[in-house]
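Structure below; questions to follow.
Every protein chain of the complex appears in place save one, which is left out.
Naming follows writing order (A and B), and every chain is counted from residue 1.
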Amino acid sequence: MFDYVWLIPFLPLVGVLVNGLFGRRIEKANKSIIHWIGCGSVGLAFLVTFIIFIQMLRLEPDKRLYDYTWFTWMESGNFIVTVGYLIDPISMFMCMFVTGVGFLIHIYSIGYMWHDEGTYFRYFTYLNLFMFCMINLVLADNFLLMFLGWEGVGLCSYLLIAFWFGNKEFAIAGKKAFITNRIGDFFFAIGMLLLIVNLGKHGMWSIKYTDVFAHVSLLSPDLITLICILFFLGCTAKSAQIPLYVWLPDAMAGPTPVSALIHAATMVTAGVYFVARCNILYTMSPLAMQAVAIVGALTAFFAATIALTHNDIKKVLAYSTVSQLGYMFMGLGVGAFAAGLFHVLTHSFFKALLFMCAGCVIHGMSGEQDMRYMGGLRKKMPVTFYTMVIATLALIGFPGFSGFFSKDEILWMAFSSPNGNIMLWLIGVLTAAMTAFYMFRLIFMTFFNECRASEEVRKHIHEAPKSMTIPLIILAFLSVVGGYIGIPKALGGSNIVEHYLKPVIGLGDGKLFQDATGTAITHGAEAAGHHFSHMIEYTLMAITTIIVFAGIFLAYTMYMKKRTIPEKLAEKHSLFYRLLLNKWYIDELYEWNVIKPLHTFSVFMWKIADVIIIDGLVNKTAQFFMWCGSMLRHIQTGYVQRYAITLVAGTVVIVMYYIFSLYI
Amino acid sequence: MEQALILICGIIAIATAIMVILSRNTVHSAMWMVGNCFIIAVLFLLLRFQFIAILQIIVYAGAIMMFIIYAIMMLNLRLSDDSADIVKNLLNGRYLLLALLFIGIVILGVGFGPMALKGTMTDQAMIKFGEVELLANYIFSEGLLPFELVSVLLTAAIVGAIYLAKKN
Partner (left out) sequence: MAEYQNIYLILSAILFTIGCGGVITRKNAIVVFLSIEIMLGAVNLAFITFSRANNSPEGIFMVMCIMAVAAAEAAVGLAIFVLLYRQTGSINIDKFNLLKW
């Protein structure tokens, strides 16, 4: 029925192959063919996804599971890995916006990258490869194929962040992203191997989700906790959580649409997706859940504080992404998997929109990214302005916009679910306030007041071309209405998202994943929230909203009314200000505690262990044999009769040997 | 009678062999070699192997020596200058080596003692069927593979010789 699902990853792959292999020639012949191929392949993939999605929706909720096996990837004894795609509510949910938002970003890229000579095909090749990997990641029906996509997006992020590799800083940012991801992948791989080996001990040589989830109760709880923590460490790298979030702000080095792609639709959502996908594993380990929730909450708060002081428009957005991802993990950690995924969806809309708007601003400002030199762009870039305001309102959770519903759901769950507590909620609310503040600071600094740019730049300020603004408008629309599919029950909605995702959360009756042992795993968050009255929910909602308004108001006073306040504040608390401006010196901390010792150790290994000991050993061995050879070669006089005499001597020895062995 | 004949032939064989390596003139060496081949053939005859004796004369004295003499004449070699050295440096270490070799071979050879006489080529059989037939029976049954390999070797030698002698 869904047998054409392989088309979804295959189409972008075709784009990669065509653009990658023949791109240079195509670009010379006709530049626009490149983006027709690049966008077309992703657009078609989106179309296929959409059709499958509709088809799936028409099925009964408990039949929405289809495992399509394309071919066998590798086989070793009983252990068989197939390339197969799993169609179930989570994967389709992810795939829908991955391809959808990805498609819009592709279209936006046409305008943004059009002026890049000679690299246009490379850009679209990487972008398509990114889509291919991400689709593999979300659609895979086993851990290993997912890991392929997981690694693939890491690679593509490296390629795209360091897209303008002529600039050394950008190249270093790319490396940073790649290496940080590698660290996470390392833990992830260990977790996966543990899972495979330990399931194999019970005779379960498969790493398909369906098989693993069905047999997960064979594993001991401690082991599951260990595996979950290892997986989560992988997710912290991919989804930019403490302690491995450091790469994401630097990832701004890439072209802005790439930032949009990495931050909104793909890559960073992979970690959230994975934890949600493995919710069955995680619910069996309360400790791992706690870890996820706490790390998420801390990250949300921490990143928001950094975003308060930054002046680079993209950096602020980057930290807001880290912060929002923290929210999602907090949601997952307290057991609100549906809410977490819902926030992924809305976030993908408004964050992609924010980045694309920032891209338009940067485009219009001739590459200027520092907000201190912007201002007054409201009149000159109206479309960008309005869409960006919509996105901002959605991000800060302004009532009525999409972010409000998803964020509120997470906060409510953090408060009410058995896994959550009031501290998590408090952190979440504080973060929401800070988010409101720094986002409106961004808006005010960029679009209001007088223009602080230099004369030359000011002349060139212009609204972005159609191919860039149309995706903005579409996304702005989605940012507004996207939330209405998940209106919580308390507000009279039916929370479609939660109902839709319910079959994949947990095991047992009425769920898509069946437990082989027959013992249904009780799911912590399932019944959550129902023992609190709606009154409390309304109160919390109101508190959040008031705090958000307070944040906006604060930003308004500081950046519209009395614009001297920020400077005074910075002077008054200069230590604190510098701490925030320098990102809590986390990079320096890593530099001194991890990178420097490692570097010193590496230099030691290179200079002493490698050059002197290993190379020395090899060279000395070679020199010894060379010396032996130079001694022995004097035997080779070239005189034939010398050789003949040696031969005779040898014969004599043999004859003597026979004589002795026969007669003595 | 027979023993006397063997001893005479042996002495002649040794004498001719010594003359081969002592002659200064290469052509003389070659001629002494022809004589040596003939004497060896006679010794084969004394061992009652007529066929192999004839073969010895044809192949060695006829074919190979022809080659050599032809080569000598083609290269226009006359006197070589080193044959006197042999007698001069008789106390050289290499002669000691040769003496050792000689003693060793003799001890080994004499040590075999009388043989078992178990083979098929008895005098009666040879008289009855002829030596060649017995030999042929052997060659085309047990000795077939070496025999064929020898043919390959000869072919290779011909090709090699032609290639080497060709003027570039």
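Criterion: contacts are C-beta pairs under 8 Å (C-beta built on N, C-alpha and C of every residue); 3 or more make two chains touch, one makes a residue touch a chain.
From a predicted model like this one, the values you see are computed outputs, not experimental measurements.
Novice: So that we can see where the missing chain sits, which residues of subunit B does it touch?
Specialist: Where subunit B meets the chain not shown: residues 2-3, 6-7, 10, 13-14, 17-18, 20-21, 23, 26, 29-30, 33, 36-37, 40, 43-44, 47-49, 51-52, 55-56, 59-60, 63-64, 67-68, 71-72, 74-75, 77, 80-83, 85-86, 94-95, 98, 101-102, 105-106, 109-110, 112, 114-122, 134-135, 137-139, 143, 146-147, 150, 153-154, 156-158, 160-162, 164-165.
Novice: Touching the absent chain: which residues on subunit A qualify?
Specialist: Residues in contact with the chain left out: 633-634, 636-641, 644-645, 648.
Assume only the chains that are shown with their structure count from here on.
Novice: Just give me the whole-number Å value for how far the CA centre of subunit A lies from that of subunit B.
Specialist: Taking the average C-alpha coordinate of subunit A and of subunit B, the gap between them is 88 Å.
Novice: Of all residues in subunit B, which touch subunit A in the complex?
Specialist: Contact set of subunit B toward subunit A: 94, 97-98, 100-101, 104-105, 107-108, 111.
Novice: Under the definition above, what is the set of subunit A residues touching subunit B in their complex?
Specialist: Listed in rising order, the residues are 645, 648-649, 651-652, 655-656, 658-659, 662-663.
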